[in-house]
Structures are given as structure tokens and as C-alpha cells.
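FYI, not all chains are in this one, though none of them got moved.
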């Protein structure tokens, strides 16, 4: 893939693009998102299952498609373009990457994810952890055949509608050691688990978890050795989000370019004003820069070797900066209506702001990059 | 007197008086929203207006004869600094700072008597019917019409971005009384009761999820001719009285930015990452220092602006510059605040009735709201155009 989609990837993009166009208009977006029953979003998820998207990254051995990161990029760019708000990345990218083992419980969850009958998310962050995945204080103590889990997770991305949580817990070591972290699969109705639910400004629905003497938890993978697995799964989730971000910022920029050509003020299209022309050029450069990095990250992820964590850090920093810049300026150039709910540009800005928080901020990844370099 | 602005403690008595006033009765739950640069709800602003009025401070920028305090720039500066320190709001509303001054400058005696006191004591709440759909920054292109019919004018048209129309008792509207004149002439200014038949509103949803603005539909609304301000066709130029006052409004807004500084500092002092506080981490501390330094620079520019006012000098482009910098810094500050909150900042509304740290929704709302501050009141691009033309002669 030399900065182009393959034919298959392009077909996937086209199909997701059509899907977004037909099913996800801007008008009525607020109502659709705020529906407590999530009825239309449920139908959307069901249709995505029919299209096979939900099993895209699940290994063929586990009944999935086992597609590469190029396919993920194509799909996510279209999702970003139409701002389809779903738990896709958590459920269909992150969790399948976490559940690489052959535990029965894991296989069951993957099957249900693949056919659309269940959602899942990964629960890592704690009150004082910042975005460090290895700062884990939530405790899992072995008692006979089971583990007893106690502690909190302060934020679970897209976790509000999850049926299962893959929870990082400390089984040994001190609270910031890389060794001693294990993963557990916990159903949402496990006794002792309390799930608080929240909505974000982009319509995504997250959770906070309180675990009090939870015993209904299945160890995933090897005890004490989960950190590498968690980090590489999060890197894949980040790559998917970055593709979404690049699709979203490109859409916002395209809409703005169109607006500059049609909106008239002071007797001419506002695109005749040089200041707005140059701003538009800078926005397009931001899109170009972000897209290039996303292609690069996808290419890296397609290789046999493990993904280069520094490349993902770098992309998180720069794509994030470009996305904020592009969508902030998209709102600015639209003027008052850019600030209103009625056109989509402000929704793109909101999503970019939230994508920057998902699994770690720009500052976090820049400092990881600085330390790793 | 001018130099008082620059010395440490110009008038200790007045300062003490103000400080005492603010020491009681600023509700705790205002604080988070004010620090986010958000405006309070109208009922809160009305309550605050009544409280100020009761103390005789209902209109700090108005002359005494109309019920104002008659304060000069030095007292205003002290008042706003203390208000900002006490987490009081910056009391700006359209009655107080827009139509009030136009009425006491150009209105009839009856209009002054009828409309000014209720602005001060909070009984009337005004909104502004200036912007029209499609007009944007090009205000002079307005199309709302006012046709004379005996003792009345009949108004037809549509306004947009009419903030607080949903709670206002009155609206002041610019409408065209002549189509023959040039674009900016033939426009008149009317004072209208919001209960007038034919007025209706539709809320505009905005990205900060706060209902503060509306479309206003004007459908054969009959306005008594006595509610025309000044002369027919001169409505546009009455607005000019506000230009000179604008720098004071801008100044006060910028002074309140220190509340955002406090918010970021506070959030970063509470958040731990591993074993250290965020505020002690060098990279964050450096960003916060940069923000604080720029706010400090802006506050000094504000003092300079007010020193101009104190000696009756023109300020040239300084008012526009302060407005530009203020919106940039509010955007930077609220973004920093969101950053300080960490992963939980994505918790904007609780879906299961959980308690939500006040910081979370308001910091986000403030960050979203801040984006419109470089759009309203003349976009930053228009401000640049104005400075280039008027001050630089380009």
C-alpha cells in the first residue's frame, strides 16, 4: 500500500461512505444521540454486523475476517467522514486485540462481538494513572480457583453500552510496575460491579467502574504479563481512531472549502478573501499531513513485525494537532452557523476534541515519544 | 488620577468597600461556570443585578443622573478586579451595556423614565435584534422592514443570534424605514415589548449545549411610534455611542480572565499522575506559565486602555486588540483546563444519575463556548480588517 487504498480497501471505504451518507444525516443528530433507548443506533449496529464489519479484525481462527490495518483505515476514514458514533473501536478493534488467547470465555465474547449481539470495552485508566497503562492499582487476589477484584476504573472509552469489560488488574508488584498486571474478562452484570454511565460532547457513551469483591472474572492470557498485550492493543485502537480523525478533518475541510465558494459577504464569495484562502490552504495541509501519517501507521501495522510504538505516538501527537486546528478553523470560517448544531462542522470539532482524549492526550504521547527516542 | 491606575493601592477605602460587598453572597455554584468563561443563567444574572442595584451599584458605567455610579476608570478597574477575585460574574447584559446607554443618549424623556429604572433593578431584560440570517458580518445589508401606519410602525422580518430572547421582556430592533437611502441610512431603532403579537422565537441549538440564542420572527408586529428611538432613519448611527463605551466593556471582560487562570491552576493542583501533582510536572507547568504570562500581558494592556480613558484620550485600536487577545486566551485557557482534567473530561452528562465533578461539564462547555468568542461581535478576521484600515491606513 503506497499511500493508496487497494481495490478491496477502496470498496470497503465506498460502502461505508454510502452507509454513512444514507443513515447518518446531520439534522436530527442530537435527537438520535440522546435517545435513551438508542433505538436507531441499535439498528445501525445491527446493519454493520450484517455487512461483516464487526468481525473485520477478529482472527479467521476465531471466526472473523482477520483483515489488516489497511481495511481498518478505510472503514474508519468513512466513519470519521460521517461521524458515525459507535463503540466500534472499543468493541471491534481493541477487545479482539486483547482477546488473542484461546480461553473459552474469550472465544464466546468474540463470536458475539462478530455477530453484533454483544459489545465490549477495555478498562485501564484509574484516578491517578494519567494515561499510563501500567499505573494499575485495581487489585485481583487469587482465592482458590477464582480471583477477587477490588478497585475503580475512572474512565472506560465507549464503555456505557458494553456487555463485557476487559479489565487490567494488579496481581503482583507495586502500583507502577510493568510486571504484575493481568487482564480479566468481567461481564457487566457481575455481582459487585457498578457501572456509571456518561455521555460525552460527541455523543459517545463512556463508563466508570467500581469493583467491590467481584469474583465473576476470567483471567485472560498469562498472569502478571499483560502489559505488552494491553499496549499493543491500545496502539491498534489508536491507529483506528487516527484514521477516523483524518476522515473527519478532511470532511470538515471539504465542507469549509465548499462554503467559501458559495457563501457571499460584502458582495462576493468569502473565498475571494486572501486571508481565508491561506487559512484554507493551511487546513488542507493539516489534512494532508494527518492522512500521510495515518497511511504510514497503517502500513507499519500491516507488517509482520510488531507495530512501532514511536510511530503511533508521533501520529497521536501530530494528527491530534492537525485535527484540532482544521476543525477549529472550519468552525471559525463558517462563522455563527459553524457554532450551531445544525450543520455538521461543529460536530467534527467536538469529535476531534474527544479523540484527543481517547487513550491519551497529545502531551502524554509527546512525553512518551521523548522518553522513547 | 490617571496614575492611580498604576499604583498598588490607590484608594484603600473604596477597595475595602467593594471587597466587603463581595465577601458575602456570591453563590459557590457560580464559580465553576464563571471560571470557564461561561455566562450565568438569566435568572442568576437578574438576581445579581438586583443585588447590585440594591447597593446602588446597578450600573457602574452609567452617569449618576440615570442611576449609575458615575465611577471613573480607576474605580471601575478596582471594582472589576475585586469582582473577578471574588468570583463574581462580569455583569454584562444587553439592557445595561447596549440599549440603556443608547436610550439615555438619544431617547425621549418618556423613554428614559419608562425604560431605564427597570434595567437597573432587573425588572426588564432586553435582547438585541440586529443580526439577520445571511447577513453575518455584513450588518448593513439588513432587510427587516418597518412601515409607518398611523401612530404605529408595522415590522416584518427575521432576526437571528438573538441571545436570551427566550427570557427577555423587551427587544430592541433595527429595521429599514426607507429603501431609498444608502445601505447604512434609512435604518431605524425600535423598542419592542416581547409580548407583542406577531413576535415568535425558535431556539438555535449550539455546540456548547446551552440554550442562549434564538431566531426571532417578526410578523406584522405593531410598535407604537413613541417607541422609535430618536429620529427615523438614524438608528444605525446611534450605535456609535457604544463604540466609545466598548473599550470599557472589553476591558472588564478581559479582567475576568484571571478566573480562568485560577481554574486551571486549581484543577492541576488537584490532579495526580502517579505520585506527582500535574501542576508540578515541568511540561504542564511551563504551559500554564506561558498562559499566565500572556494573561498578565493582557491585563497590563487593559490598564493601558483604562489609563487612556482616564485622561480622555483616544485608544485607537487598543480596544480591538484586547478583544482579539481575550478570545485567543479564553480559547487557550479553557483548552488547558480540559487537558488538566484528564481522561474523565469526556464525562459531560451523567446517564445514570451519578454525581459529576462540576469541573468536567463546565470546562468542556467553556472550551466549546470559547470558540464563538472569536466569531461574535465582529469575527477576529473582521477585527483585523478594521485595525488594518483604521489604525494602519492599509
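We just call them A and B in the order they show up, numbering each chain from 1.
Operating definition for what follows: contacts are C-beta pairs under 8 Å (C-beta built on N, C-alpha and C of every residue); 3 or more make two chains touch, one makes a residue touch a chain.
Since this is a predicted model, take the numbers as computed values, not measurements.
When all copies in the structure file are counted, the labelled protein chains give the formula A x2, B x2.
Operating definition for what follows: only the chains that are shown with their structure count from here on.
Inter-chain centre distance (chain A to chain B, centres taken as mean C-alpha positions): 38 Å.
On the chain A side of its complex with chain B, the touching residues are 30, 36, 125, 127-132, 135, 154-155, 157, 160, 176, 195-201, 204-206, 208, 265-266, 273, 275-276, 328, 331-332, 335-336, 338-342, 346-347, 349-350, 353-354, 357-358, 361, 363, 367.
For chain B in complex with chain A, the residues that touch the partner chain are 131, 136-138, 160-161, 204-207, 209, 272-274, 283-284, 338-339, 342-352, 354, 356, 364, 367-368, 371-372, 374-376, 379-381, 384.
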